[in-house]
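A protein chain is absent from this complex, but the other protein chains hold their places.
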């Protein structure tokens, strides 16, 4: 009875969370929904005499894997949200049809199978779940286990190789950087000094406090733009900073209007165009 | 001594050796030397062949893929022997004739000559293979060197021609592969040996399907009307030497295959399809000749004459049914025709090749009055042409007469219509001769040089062979006749079946 | 008619007969040396050619003498040379009998004279060596034709003379007309060859042999229908070679060749090969009245057609060519009559060989003198400047029109009488032909040698050198006496009988028979009419328009037009159609299939959008379908 209740609660939760995972606009929400599903499943494992897997599920999935997802999301941009407008014709319709069809067919198939009562694992886990599993893994499945370990190491190395960016020129020295800063100053008047830190007061030691200039005015340069934007929305922003921000936004807007739009690749410096439009084989005269 | 393997081995080693030689001239000389060694070895082997001994001689048998009962198994009977002789005689001639042909090619000169030697090894193997699977492998593998010879050293349209040749032949080859596998599993003897497979397929309907699988492949290869259209393109675009090997030897594999495999493996189906094949063959004879008359390109013209001649050969092969009292003549004639046609068309292609090399055009209209400036070229051209129109005294006549005479006793109208081909042959050859060699000398050919010493050496053996076998074909026939007789005994069709299948009423 | 008795073949003769193959081999060697030797043999080429021809004649004469030494019943000697095609024609063998030796002597005798003549005629031609090579080749092939002991080797010779004829007609191949004429001759001959080939197939299928002895002695085994078929097919072959209707069109064009060629090949020897074939195959024709009837009809039709063409031609060689057609028509007519006619056919063939060669060489002599002018309207009055040519030509002329006691008189009269006995209609038509012959030959002679000079300003006619006139003189001797020698006392008929069989009753020569007198009268009328038109009256320099009949004759009875309309035009049309069909139809189908597959794959590859999600969708749908399929199958 207890299992039934647990199942039904967690089934509803996990299905809802799964749907949330699929249909939420924001990737972060999706990630959180996935976490919910995983935890639900961990509990279901535990219910089904698989305590070891339940623990592993929580540690590996909700711990390690989910963290990885969130890290990558941070890297890519937390607030990058999908537009949910479908671009491939018929994709969404057919995907849903196929999904429902698949689920219905599989569900019907499974539902129609007459199953005996579960045998239970009591017989094979006399020594306890974890020791029994360990015995299995290190005896019958030892080869597979070794291979997976190799796979994991390879994956780790692979990830390093993929994420590593080869430096094409030597790292600029302090002298070069300083020189460049002053040259920029001479050319555009950009301040060569480091940005001022946030204001520090007895009551506050947070980055949302602007630094004060010697004349007592706030220094807009010391304000984190994102925080400033939040404050602007909340209406708690310093009016002086708000004005400067507005001017900045205007200037940026103008610059954006006058500057020709360049493809992203160019800005990144990987200027070599992909040679994919060239035919791979020299076609002979027909 | 494993003669046949030695022949193939020498060719292959020669081919490898040629690729190692950096100097083009040396490479050519080496190729010539290798091909002459192969020729000498083959002649030595042929001398030891006893025509009235066993049907299969110089047997070699090694297990190749035991899981499927596939053997590397070689042997020759009289038919295979004369065709191997044809191949190894033509190769040195072609090498000598192609001395400068490969210089304009996309690939290196030595590659061309290496390909010729590779092809030689495969030609020997394909005629000597007595394992159906080995035959199939070599049958298909032969396409590869020829593909490169056309595609890399040919004329302006070479890619089109080479691809068409390859795809067309592959198509037929795949049908044959299906039939080979089906034959293997239906026979259920876990062997591909021809001798073990003969007579294993009893069901006539099965035979018909398998027959078609083999036959279409061979009909494309031969080429029989209406599967012929790849040949004019390929022959016209190939360098002259490659065209000789293509038409002179490679295509013979088609008619050889019909004789060796279609007739022996599927006798009842062959009898069933004989009327159809004879109709196609006769159409081919007349049609090929008529289309040849209308050609403006010499190489294409010769290719179409071959379509016509292959019709005659096919007619002879399929007149080899047991009900036909002329079967022996027809079969021996067809085999002899394969050899003679190799020499005759070879000579024609090579001489036209010399002509084209001088003037740089394949079109008849660009010539005229060459006889005046290059009498030897014109004379040899005429002799080769006359052999193509089966002038008595030249070897092609003997074979054509034997085929038609043998076929006449199977089916009178078919042979009679095919005989009309000799008129058309006169028209296409003499008209081409008239337009290129006779009349006022065209401005563009006024300075055409006559044959040089190398070219004379190319032509002389061919003309000599045509003449000698025209008057004295006995040496060849002595070798061919017993083999044809043995083959006929495998074609276990009774007279009644053949007569019923063809509707022939024997006269007296 | 009962089949004639033919003596059986005796084998293994020694002596000259044993080396009879030398007759063929000598000129063949000559040809080979001259062709392969190239320019090195230019100096002595003509001499070698003549030497080989004469040597061949000497061997022939020795063989003849040896043959005469045997009893008449043993005058058929076989010579086996070497093995040929096992099962089909086991051996290459020669058959020396009265029939073949008669031909041999004619070929080598007249041939040698023409060789000698050619030394002079071709003296200024840079390719004279090649000319002699071809002539030698011709002689060898022609001898092979008549000496062969089986149909297949006969056919080898048959085609060999065709080749030599082709090469010689087209000897001046820089002239497009010559090249075209040569090709035409070969192709028309090939049409006849098809008949001969199929005849051979039928013979082999019926008798399982191609040797004369194996076939001709056993004609009784074959059915009437088969014999008729063989006979008609042989006739087709004969028509091609002998320029009989309907395969006559090539002969007039063949006059493009040098004149000695016209004399040797297209008058004296090669064109008579058809007559030889019919006579040689006598037993086959004797077994079938239908075939014989057709042969006689063809003969009569051709003799009239040739004569009519001869009346209208202004080209001296073409007029003679028409005459040749006509004379061979006589021979074919006689050969179609059966054993009674064979001797006359061959006798006429031999005398014709002499006087027609005489006439042609005479014409060549005239042309030689007149800068190769062939138009008789530009001749006239030549008898004074070319006395020897005129005299010999006159003898030839009298012989051909059948002037009493000259050669033609005996042989032609014999044919007419035999035909008359066979069928009155044929006989009288032959008489009519003789009358026309009288007219056109007289016309030719009058226009050339009599009347006023109508020469071109540049022409300086002169008598030919001795090397050309001596052959003329020798030939005219033959034209005078040979007929009487052969016919009187049935000498030739008796000589030939071991080879072709003797007729049921021997005809006696009767100079005063009705047909004979009628012939003479008609010939005289023709000659007088010709004198009035061309001897006494002025000959206009350009041909008058003439009546419909004249045009009809001038255009070769519309033979060429008919060929053109019936065969050439439709042939060209068919060729174009076939080429079009091959490129668009057969090849179009192949290329169309290739294009279809290419196009389809081009369209199908659009499915590869590059969007991973599309691929994933197809995988997912596939999985769903699999599950569904599992259901369906599982529930079955």
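Going by the order they are written in, the chains are A, B and C; count residues from 1 in each one.
FYI, contacts are C-beta pairs under 8 Å (C-beta built on N, C-alpha and C of every residue); 3 or more make two chains touch, one makes a residue touch a chain.
What we mean here is this: contacts and distances are computed from a predicted model.
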Record-based protein name (UniProt) of the chain missing from this complex, from "Sarcosine oxidase subunit gamma family protein", "Autoinducer 2 import system permease protein LsrC", "NADH-quinone oxidoreductase subunit K" or "Sugar ABC transporter ATP-binding protein": "NADH-quinone oxidoreductase subunit K"
In the full complex, displayed partners of the excluded chain: A, C
Chain not shown: contacting residue from C:44, C:531 or C:620: C:620
Option touching the unshown chain, where A:65, A:212 or A:232 are the choices: A:65
Chain C residues touching the omitted chain (full complex): 605-606, 608-613, 616-617, 620
Positions on chain A where the hidden chain makes contact: 3-4, 7, 11, 14-15, 18-19, 21-22, 27, 30-31, 34, 37-38, 41, 44-45, 48-50, 52-53, 56-57, 60-61, 64-65, 68-69, 72-73, 75-76, 80, 82, 86-88, 91-92, 95-96, 98-100, 102-103, 106-107, 110-111, 113, 115, 118-121, 123-125, 132-133, 136-137, 140-141, 144-145, 148, 151-152, 154-156, 158-159, 162-163, 165, 264-265, 268, 270, 274, 276
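The rule is simple: only the chains that are shown with their structure count from here on.
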Averaged-CA centre spacing for the pair chain B and chain A, given as whole angstrom: 70
Intercentroid distance (Cα basis), chain C paired with chain B, Å: 36
Centroid distance [mean C-alpha coordinates] between chain C and chain A, Å: 102
Residue numbers of chain B (touch at least two other chains): none
Sequence positions of chain A contacting 2 or more other chains: none
Residues on chain C engaged by chain B in the complex (per definition of touch): 35, 38, 82-88, 92, 152, 155-156, 158-160, 163, 166, 170, 173-176, 178-180, 182-183, 186-187, 190-191, 193-194, 197-198, 200-202, 204-206, 221-223, 226, 571, 574-576, 578-579, 582, 586-587, 590, 594
Residues of chain C touching chain A in the complex: 609, 611, 613-614, 617, 620-621, 623-624, 627-628, 630-631
List of chain B residues in touch with chain C within their complex: 164, 167-168, 225-226, 228-230, 287, 290-291, 293-295, 325-326, 328-329, 332, 369, 371-372, 376, 379, 386, 391-393, 397-398, 401-402, 404-405, 408-409, 415-416, 419-420, 422-423, 426-427, 430-431, 434, 437-441, 471-474, 477-478, 481, 507-508
